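One structure below.
One chain of protein is taken out of this complex; the other chains stay put.
Moving on to chain A:
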Amino acid sequence: MKRYMITSALILLILASLGTFYAYGAELRLPEYKLQTLEGDLAEASKLTLLGSYVGGKGSYPIEVSTSGSKRSEQTFSNQWMKNKGPLHDQTFSEFKALYKEHPGFMRGKMGTDGYYSDQDTLIFAKASYTHSKDTDQEGTIRWSIDSLDLATGKQVRYTDELTDSVQYTNVIDVQKAGSEIHVLTNVNRVNSGNELIDMVFNAETGLPIHSVQVPLGKPSRNDRELQIQIIAEKKPTAANSRVLFLVTESSKRTDNTVSASDTIPTIFSERLFEYQYASGDVKELPLVAGAEEENRPGSWTLHSLERATYTTMHLSEEAVTINRYDLSTGFAHPQVTIKASQLGKGTISQAQVADGRIYLLLQTGDYFKNNSMPIIAVADITDGRILYQGTPAPVKANGRPDDQLDDAQFLNMTIMQ
């Protein structure tokens, strides 16, 4: 046995050191955090996840924290190799998780969240792509492909159509079904002439293209001005909605020969809100809602969303968030709701989101780099602004990290699972 000592010793060394390292030493543990309730019902924050980084020790590691605890949020090698779900699985919309589970074959290779539509009978995914011609003088081809799955029979069909044109790129913005028609709202970007919005209409039974509508959103009033179009489509990617909204802003043209940073901020001359009805093809201008004209005030911004018939605008600044909601089918304006940062004790508002009848707020309570301050999150009722929950991430387990590194985490973003 003594003869084989070197080989035996080497094999023992390998088994002991690699075994111990991968069993106990290779895990780069971070402290564990949990959302700690300051006031209210913790269940109100169950859909909320704070995203940030742990910066204690050497390096920086992405981390996320929710009511159930914290975990490292980067994709590990094992995850990348062993995952059996597609790229949309980690989206904040839970409907994609269900789609991967129920229709893995249909979901195969489908990217992007905007091309989906589903109802009790059908699941549809539409894609538009532009292929440049090999000859640069020739026009390229815009191709639409629509995959439709009959949920009752499981039969899947693909419809296609194409158009010869010269554009920069195309992408699908929204897909809806109106009666026996499938509407594929497509953004077509042309060189030097802004965006065009085309509603490609297909027969849901035969897949044949019926017609296309270029949504008329006006033209700039002068040559030195341009239109910026913000599309406000149904918030939930697969949900049905009979309409889509467009916020059309007329501004000064951005030129390449700007001399200072202030020149790059275009002057806004007008803002108009339009509603496009898929079924009728009608475009109607809506009265611009309060708050939208403040959009360009420094340090504040407005977010727009459409969920079924409810159009919501959320005006944010560091001091307050103001929510306006309109029922587009009845024209009813819900009471305006304002939540001030001062109501929540301390901090300034850095992010806010509206989801499922709640307003989610993220407040930064101080300069992180000076005092490692943890943010505050708040959940309020969208109908009256009542604060239902306030909490903050707090370390609950050191995991081998020294005490002075436990609060070395910065949480700057939040996501809401919808």
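We adopt the following convention: a residue touches a chain if its C-beta (ideal position, glycine included) is under 8 Å from a C-beta of that chain, and two chains touch if they have at least 3 such contacts; residues count from 1.
Heads up, the rule we're going with is that contacts and distances are computed from a predicted model.
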From "3-isopropylmalate dehydratase large subunit", "Imidazole glycerol phosphate synthase subunit HisH", "ABC transporter permease" or "Spermidine/putrescine import ATP-binding protein PotA", the hidden chain's UniProt protein name: "ABC transporter permease"
Touching residue (missing chain; options A:G59, A:G179 or A:G357): A:G59
On chain A, residues whose C-beta touches the chain left out of the figure: 3-4, 6-7, 10-11, 13-14, 16-18, 21-22, 25-29, 57-59, 76-78, 80-87, 104, 108-109, 111, 400-402
